[in-house]
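A protein chain is absent from this complex, but the other protein chains hold their places.
== chain A ==
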Amino acid sequence: MSTSEIHPRAAWRAAGLALLLAGCAGAGPAPSAAPSAAAAGLAAELAPPQRGRPVPAEALARGDRHVFPDGRGLPAGRGSVAQGAALYQAQCAACHGVDGRGLTAEELVGGVGSLASAEPEKTVGSYWPHASTLFDFIRRSMPLHAPGSLKADEVYALSAWLLHANGILPADAVLDATTLAAVRMPNRAGFVAVDDPRRPPP
């Protein structure tokens, strides 16, 4: 920033001080209907400087990694339960256990039907409402020691094995953008959105 420019925050403070002083003088003559010079200066400073830079279309497409329940955001690629079984042992078992029943990280398999019991087990099979979340989360966050390292085919395969281990997909299943979006999770209706902004206010 060149020294000849006025720093907005400094100017804003000065304008605010002027306004404060004007307010203190309010006990004297009746306030004019026209805004004071100080107030006009303040309003001008509050107009945001519009410094956002347009994002090129190719950068927008590259940056988009959100995967939605209806399958929007899923990339090309495919992976099978069998491929996922091997990948799971290599990438996940050290923390989640060889059978997905949990170790230093949470359990991923089992617990269906346990949610209303005294000791609920919240797993992918028993609790997760959307299969899309598996793809989204594994791709962005897992494994913890090397996030972002798995290719789309590998993420499809791991998702397939986890859904198979939970009894949701058969052993010969193959997942891609279409088949993953079609998976209906057992606990799909298990959530009550308390403050969902799409709902009309009561």
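The working rule: a contact is a pair of C-beta atoms (placed from the backbone, for glycine too) under 8 Å apart; a residue touches a chain by one contact, two chains touch by 3 or more; residues count from 1.
Here is the rule we use: contacts and distances are computed from a predicted model.
Colleague: Have a look at "Recombinase-like domain-containing protein", "Sulfite dehydrogenase", "Sarcosine oxidase subunit delta" or "Polysulfide reductase NrfD" and point out the UniProt protein name belonging to the hidden chain.
Modeller: Cross-referencing UniProt, the chain left out corresponds to "Sulfite dehydrogenase".
Colleague: One chain isn't shown here. Among A:Ala85, A:Leu115, A:Ala152 or A:Val174, which residue touches it?
Modeller: If we include the chain that is not displayed, A:Leu115 is the one touching it.
Colleague: Just one of A:Tyr88, A:Tyr127 or A:Tyr156 touches the chain that is missing; which is it?
Modeller: Touching the chain that is not displayed is residue A:Tyr127.
Colleague: Could I get the residues of chain A that touch the absent chain, sorted low to high?
Modeller: 8-9, 12, 45-46, 48-55, 60, 63-70, 94-95, 103-105, 115-116, 118, 120, 122, 124, 127-130, 132-133, 136-137, 140-141, 144-145, 147-148, 190-198
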